[in-house]
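Here is chain A:
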Amino acid sequence: MSIKPNTELKSNAPSGDLQTKWQRHRFEMKRVNPANKRKFNVIVVGTGLAGGAAAATLGELGYNVKSFCVQDSARRAHSIAAQGGINAAKNYPNDGDSVYNLFYDTIKGGDYRSRESNVHRLAEVSNNIIDQCVAQGVPFAREYGGLLDNRSFGGAQVSRTFYARGQTGQQLLLGAYSALMRQVNKGTVKMYTRYEMLDLVTVDGVARGITTRNLVNGEVESFAADAVVLATGGYGNLFFLSTNAMGSNATAAWRCHKKGAFFANPCYTQIHPTCIPVSGDYQSKLTLMSESLRNDGRVWVPKESSKGKNPVDIPESERDYYLERIYPSFGNLVPRDVASRQAKFRVDENNGVGATGVAVYLDFKEAIGRLGKDAVSAKYGNLFQMYEKISGENPYETPMKIFPAVHYTMGGLWVDYNLQSTIPGLHVLGEANFSDHGANRLGASALMQGLADGYFVIPYTLGHYLGSTALAPVDENHDAFKASVMAVKAQEEKLFNIKGEKTVDDFHRQLGKIMWENVGMSRSKETLTKAIEEIPKLKEEFWQNVRVPDDRNVKNAEIEKAGRVADFLELGELMARDALEREESCGGHFREEHQTPENEAKRDDENFCHVGAWEHNSAGWTRHQEELEFENVKLVTRSYK
Partner candidate 1 sequence: MGIFGFIKSSIGQKYVVATTGLLFALFVLSHVLGNFLIFVGPEAYNMYSYKLISNPFIIVAEIGLVVLFVVHLAVAIKLTASNMVARPDKYALQAKGKKKTDPVTKAMWIQGAVIFIFMVSHLITFKYGTYYTAEYDGLVVRDLYKLMVEVFASPLFVVGYVLCMVMLGLHLSHGIQSALKTFGFNHPQYEAKVRTVGLGVALIVSLGFIAQPVYIFFFQ
Partner candidate 2 sequence: MGNDNSTEMTIHLKIWKQDGPGKKGEFISHEAKGLSSEMSFLEMLDVVNEDLVRLNQRPIEFDHDCREGICGTCSMVINGEAHGPDKEITTCQLHMRKFKDGDTITVEPFRAKAFPIIRDLVVDRSSFDRVIESGGYVSVNTGGAQDANSLPINKPDSDLAFEAATCIGCGACVASCKNASASLFVSAKLAHLSFLPQGKIEQDARTLAMVRQMDTEGFGACTNTEACEAACPKGISVENISRMNRQFLKASIKER
């Protein structure tokens, strides 16, 4: 295997029959002898579903693993907040599902902007994930006969979603976390909690370690290894308001990008249709209400004559169930991008509800009438309770008010079929990579991808890298590590020394506003150009006028946030540039110039059936392309009508 950077964006997927690709690839890959595995040091950054599963599995195989997370425990990674479920092609409900169906739905759901080989592998291993999680003791929902229960999610006409009430992500993450802690106990994995990765260390263009800040005492230090696995999640928080956790950030991925890893499709952002609307300027984050609610909840806005009335007093004839009206065959279960955009159209048409007018109703009246309050409570009780805690309103009595919010980023660091970035030795998993969801992710597929990458892909492909690459021994005394530590310290020093007038959050909020208004649910040349002008100005002001208080050698949330916002300010610009370059609408990327007369996204397969991957360089960025070849699926206009 070459040790050169993969700047030609070779997917490295075997050619030939799609169904047997992964099987053939597994056979062809190099392996590391069991006795030799412990001689390899692997760094895994992030302990969510992808990172936790990867660290645990690599530990089981015998590698020497160091696992890092910014949280105070590996169990708190934001995968924990995923509510609805995880897809798998088990076909337990006997509704005709298959690996190929799941593959097809995922490709179609992603609006034909993902790699066939990766998605098929994802669908293939989906079943192993469910088996593995059950073996770990993940308490999935069951039928009275003792077998596993399934429910439906958006973008699919089969029930293939496994779930644990509204806490599926939590249960899966605790499964991965327990597997990880088992390896910690065995000594194969060493945990570093409250450590933030601030730089990737490369030696001769190969990833050989990371530089971190210990968030408890501010110490900056380096760790050398034979390979680095990055599983640090998405960058949705650059919008300031999103459903991500407050600590979710793009810094680790971004610093890898600046060290040479290409960033793919940054403009693909998923706006989740069912979130609790913003209530005021102080708002710090948005809370998602699971997509599973759309199984029984009906989305509507009042018709003209009933605007402003109390929703419970509005008769059926005065309600516009617009998703059911526009998309009769999928109804309320259209994919997320479609549902979000339709909600935005209603608000743009001045038909929004609530005090702000920036919301639509999600109503359970019909379900409560049909199934009874108890049955609805058994299915969604904890979600209803969550809604009530936040909004102060009882959704059993009055419809929920919801509005779309930034939720997930399909874009991320570019990776090949082996999940290796353009930098040899740097592998990227889960939401941090770009690989499987194309331009839009279907519900219950993020958990599937994270665990697929961590449990069933990286353990093989990392072995291939280590088994086929001759790596010179390197430790933390190498100049590259010393330089990295110096650079990280210098940036920190610079931030402390600005001593400006505005808080880190001031800038973050401002950036978020620019992004939401110009690079949000719908984009145009005009808005994107505006963003590309405004963001660098904001960035300049940030580096002159931000105030980072307090000391460096203590727990200091402001310096943590400052570094992350500095990176968001750069990533935001790249996102706008990518959106501007992509002269088509696809999935979560909606360009106003490119739409059908019915306001549906209009793809341009002629010119944009490719991945846009950005290389960072002294001049800014250079855009590269990986052409997407569809050998099995015919590209058609996505229709959910």
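Candidate entries met the following condition: all candidates are chains of the complex that A comes from, given by their letters.
Convention: a residue touches a chain if its C-beta (ideal position, glycine included) is under 8 Å from a C-beta of that chain, and two chains touch if they have at least 3 such contacts; residues count from 1.
Just so you know, these numbers come straight off a predicted model, no measurement behind them.
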| item | value |
| --- | --- |
| Candidate from 1 or 2 that touches chain A, complex-wide | 2 |
| Of all residues in chain A, those that touch candidate 2 in their complex | 53, 56-57, 60, 71-76, 78, 80-81, 90, 92, 128, 130-137, 139-148, 164-165, 167, 169-171, 174, 177-179, 181-182, 184-185, 191, 193, 216, 245-247, 278-285, 287-288, 354-356, 385-386, 389-392, 455-456, 459, 503, 505-506, 547, 549-550, 554-558 |
